[in-house]
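Presented below is the structure to which this report refers.
The other protein chains are all here in position, but one chain of the complex has been omitted.
Labels for the chains are A, B and C, by order of writing; each one numbers its residues from 1.
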Amino acid sequence: MSSLPPAALLLFLAPLAALAAAFFIMRPWKPQWTHVPILISCGVVTAAAAYLAAMVYTGRGADVTLYTWMFAGKWSVPFGVRIDGIGVSVLCMVALVGALIQLYSVGYMKGDPGFSRFIMLLHLFYLSMIGLLVSNNYVQFYLFWELVGACSYFLIGFWSHKEAARKAAMQAFLTLRLADFGLMLAVLLIIVQFRDTHFALFHAVRFFPSMYHPLIGLLILWAAAGKSALFPLYFWLPDAMEGPTPVSALMHAATMVTAGIFLLVRSWPLISAVPGLPGLIAVVGAVTAIFAAVLAFTQTDLKRILAYSTVSHLGLMAFAVGLGQITAAVFHLVTHGFFKATLFLCAGNIAHASGKSAVSVSEVGGLWRRMPLTFAAFAIAAFSLAGIWPCAGFFSKDAILDAAFERGGWAWAAGLAIAAASAAYIFRMLFLTFFGPRPEQSPARSLHEAPPVMAVPVAFLALGALAVGWAREDLVAMLFCGRQSAVAAPSLPELAPKVAAAGLGLAALAAGVVFALTMGAPSWDWHWRRRRPGLAAAFAGDLGWRRVVAGFVARTLRVADVVGRVWDHETWDAAIEKTATACRALSRGGSAMASGGLSESLWWLMIGAAALLAWAGLR
Amino acid sequence: MSGVVWSVSAALFLLGLAGVALRRQLLAMFLGLELMVLTAALALGCTASLSGRGEGFVAALLVLAVAAAEAVVGLVLILRVRSSGRPAETQSLRELKG
Amino acid sequence: MTQGALTILWLLPALGGLAALAGGRFSRWIALAVSLAALAYGFWLLGPLRTGVVAAAPQAPAWAFGIRYALFCDGLSLSLCWLTAFLTAACVVASWKKDYSAGYWAAFLFLEAALMGVFLARDLFLFFVFWESVLIPMFFIIGLWGTAGRRHAAMKFFLFTFFGSIFLLIGSVALVTLQHSATGVWTWDMAQLKGPEGRAGLMIFAAMALGFAVKVPIVPLHTWLPDAHTEAPAAGSVMLAGVLLKMGVYGFLRVLWPLFPRLSWQMLPLLGLLAGINVIYGAFCAMAQKDLKRLIAYSSVAHMGFCLLGIVSRKPEGLVGGSLQLLNHGIITGTLFLLVGFLYDRGHRRGLGDYGDLAGRAPWLTFFFGFTTLASVGLPGLNGFVGEFMSLLGMARTWSIMAVVGVAGVTLAAAYALPAFQAVFWGAPGPDSVSALVYDLDAREKGLFWVMAALMLAIGLYPGPLLRLLEPCLLGLAQ
Partner (left out) sequence: MIPWFAVFAGSAAVAFAALMITRRSLYSAAVCFLAVIFQLAALFYAVGARMLAFLLLLIYAGAVAVLIVVSINAAQEGSEERRRWNQPAFSRGLIAAGFLPPLLEAVVLLARGGTAPAQAAPIGDLALGLALFGPYAAAAEAVALLMLFAALAVVGKPEASR
């Protein structure tokens, strides 16, 4: 396509320059000002993203190779930039939400000793996420994919003095690493199969059926499941809430976790070519969404509720991809980025105000009077999540419900269940947090509205959660022009009034039921926990899935111990050492012969003589 | 004639050898040793007699002379061992232990 | 590139070593000067290398049985010589503050000379002589200046490798004599030697492969490595892991592949399986270790497994990737051992449980250790990934099952490297932890690691120049 737009280069150069300035100049000189170059770079990147979106909107995408990264013999891997519909739409969301969250984190992390380290790490993550969205081949995609994982490790474990944070960071990184096993193997097989990993070449992939195809598709699903917390590998996301709230907001709500879905959308031509795979993705998505929604309903910690809600919505997006509706999935990805970030930042406000990093449901209540702005933002985002009409969530969720309705059967039932469940847990959180303090709750005295530097980004994000839905047609248009990336992806289905009514009705019904339950006389939320501690514990342990994971880890460590200690050190190495002692024993035995005693030596003399005589005699 | 002498000297030689091997005191071994040497001289003499000329016996004579010299030295050594306060037994003389 | 030019490359450190021996108080300065000079000269040699790949014909007269003093140099040898010179200079700088005797500095220079010799030797006998002479300085480095159990470790190291090189000698002699009986000409020149076919060829291949396998190390023959590493001084471990392990793989690449082209290709299943075992076995052993240096030693076993995977695949990507991974592993593990060495200088302990929460006390040490751990784990963008990816790609195109094993190894790498980083730098200090003793890096150490970090990042993001240097000489071996 046309030569490289300067804005695309800026996406890389601005953060790199800011990081270099922050690390080498600001950190030694004035650590508390490290956020200045970083925020400037955020602005520049957001502007560049907007410019690129406009460019793609007017039909001019770009796919340019900057330089050849690795090469040997006939094979080579480029390092390049690809600006096309899918990439840019997600890029805009990531750039804007990322910038606002980094502004927010300046306020949130003000007093923290590791302030400059945090800001820089967050910006490094920002850079790698953007790199991931605009990379033009699988190997480069894998580079940023891993970099994002590494940043998440250091950010989740930022407060490294906390035991839980360290454990969560390790769990997150190793789970992502397990998922990346799939992606690396898929990339290798793609190269073996197609000699090149350029995204552009995958349009005509359905015409080269080969035995590796299903394997590549499965591996890509496995990688996406890890990164986007789909069923088997979702458990690291709720624990990742140990990190500071801006981290949870940026990585575990808006950007990083969507990378898996982005991978599925990017490799849609490959996935659609494999017969059963989309169906499997839909099933995995639906199961994850419902399972996580149920768990979200039973959580007590604010951020963990939102974490499970993210898992549920990622399942929803995967469900949409599985149904073949990748445009709906991307649209929901964008809207989800906005309202989930708002929800997390509101939780952040509460946590910041209460001075604790983890706030449980029983430490809040009746906050709408003390934190009005946070309440308003939270309400808008909650409505958007539940899919209530004016907010963005309604449009994107409705698109997915339409697709489910078309597929009919189990998909339609699953769609309705997800709509109802997500409305249920978000309204429970809304009522418990902001409405009249329940007798069991004891909100802290210090809860007050957040300072402006934190309140403004929340307001903007809430505005986004409201307005983005209305930009539905423009987003769809953008997806299709620019580089022809998706293989004849169906356009967004029309808003069928019947489906919309069904969705809205369910959401309202769920809201009423939850209100009755939470605000009722003996508040249901604490009531069933006291009466059924066993059930509560089961829900806390993700219905036994955590024990399965813990078992797997324990078994791996046991295998390592057996191989490392028993086999290697105690048997094999000991055997080799024993050869040494055996030689020494042999030599000691030998020296015993020379005992210096006259009679013994005489005996040996006689034996020797006799032998010689016998030999002489025989010959 | 020579058959008898040879068998006698063989028997005596083995007895001498047994004496050296079995006894622990140095002196007893010494006696066995002397016996072995004399028996060898005897066998030598016997074969010399078969040749019928006198030279054969010169060797036997010289063997006897050497054996005598050796006997003297052996006894002196044994006395020297005893004089250094150690029992003249093979068990106590282990200096050569490897 | 004349023979003389190459002779200088290994003779310079050798003479430097002698000077350092006599240097007394100034020996460390001599060592520094000579190692930097060798490095500079190595880079200067790039110019002449561009013109001719193989050095001029050896002029030296044949000594006896066709043995002659012949050197040659191509991309692979020169890059390994750079690695040797660079790591030696790093070791000298790293152990600057320690009050070692003149012998210590001289030993490093002799080691460098011998290693250069191995990488430049064209005559198989000369190759063997240098191969053996590497053992001597390394034995003294571990034996004299190591930590507590150094004598045992040095002896074990020496005997193990010596056992291997005996087979190497047997194989070489058999090879040359068979060649002589076939062609009537005594020659030890690697270029002219050709491995015999049939059972004899197989026996010779097996003997020489065993000799190289001990050095790589391939799993059953690896148990000298952890002991040697735990007892060697920091700089000793750097050279041991940084360059000595490369000799084994270099041996496969330079001696076995050209001599037995068809046979080595037929041996792919066995060698590939051994490489795969190396990767997985090394990773699991590393996970079970409690001592930091032993853990890094086992991680070296795993990483060398990757190099071997690449080399054995005989595809262009694999060969170039494996060779590049030799350099990468040298830099990464060298840096790791330097860091552990500095940690040991401060806390005199190597156990994982002995430290904890160093992030607060020594931020720069944490930063560099974290950076290098990520490189060792194979984070793309750093140099560990480039070599591993290309090696696995080579293997994927030959025997995809081993590529799956390799990728599993990459995953396991994170499972042993990060818990170690976390236990030492993030974990809560245990009751008897010595974290209080640890103070941050000083300017010299920071400078050293900035160079290492920059190198890792540069090779990770832009490996072009190195790949161009390695590629021409390896494509000939591709199958």
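By definition in this document, a contact is a pair of C-beta atoms (placed from the backbone, for glycine too) under 8 Å apart; a residue touches a chain by one contact, two chains touch by 3 or more.
If you're wondering where the values come from, they're calculated on a predicted model, not measured in any experiment.
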*Displayed chains contacted by the hidden chain, counting the whole assembly*: B
*asked:* Suppose we count only contacts with the excluded chain; which residues of chain B make the list?
replied: 1-2, 4-5, 7-8, 11-12, 15-16, 18-19, 22-23, 25, 27-28, 30-32, 34-35, 38-39, 41-42, 45-46, 48-50, 52-55, 57-58, 60-62, 64-66, 68-73, 75-76, 78-80, 82-85, 87-88
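Basically, only the chains that are shown with their structure count from here on.
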*Considering only which chains touch which, how would you classify the arrangement: line, ring, star, complete or other?*
line
*Just grab the chain with the largest centre-to-centre distance to chain B, centres being mean Cα coordinates.*
A
*asked:* Going by C-alpha centres, which chain would you call the most central?
replied: C
*Using the average of all C-alpha atoms in each chain as its centre, how far is it in Å between chain A and chain C?*
37
*Distance from the CA centroid of chain A to that of chain B, rounded to the nearest Å?*
99
*Using CA atom averages as chain centres, what separation in Å is found between chain B and chain C?*
69
_Quick check on the complex: what are the chain B residues that touch chain A?_
17, 20-21, 24, 29, 90-91, 93-98
_Partner chain B, residues of chain A touching it in the complex_ = 590-599, 602-603, 606
*In their shared complex, at which residues does chain A touch chain C?*
67-75, 79, 139, 142-143, 146-147, 150, 153-154, 157, 160-161, 163, 166, 169-170, 173-174, 177-178, 180-181, 184-185, 188-189, 191-192, 556-557, 559-561, 563-565, 568, 572-573, 576-577, 580
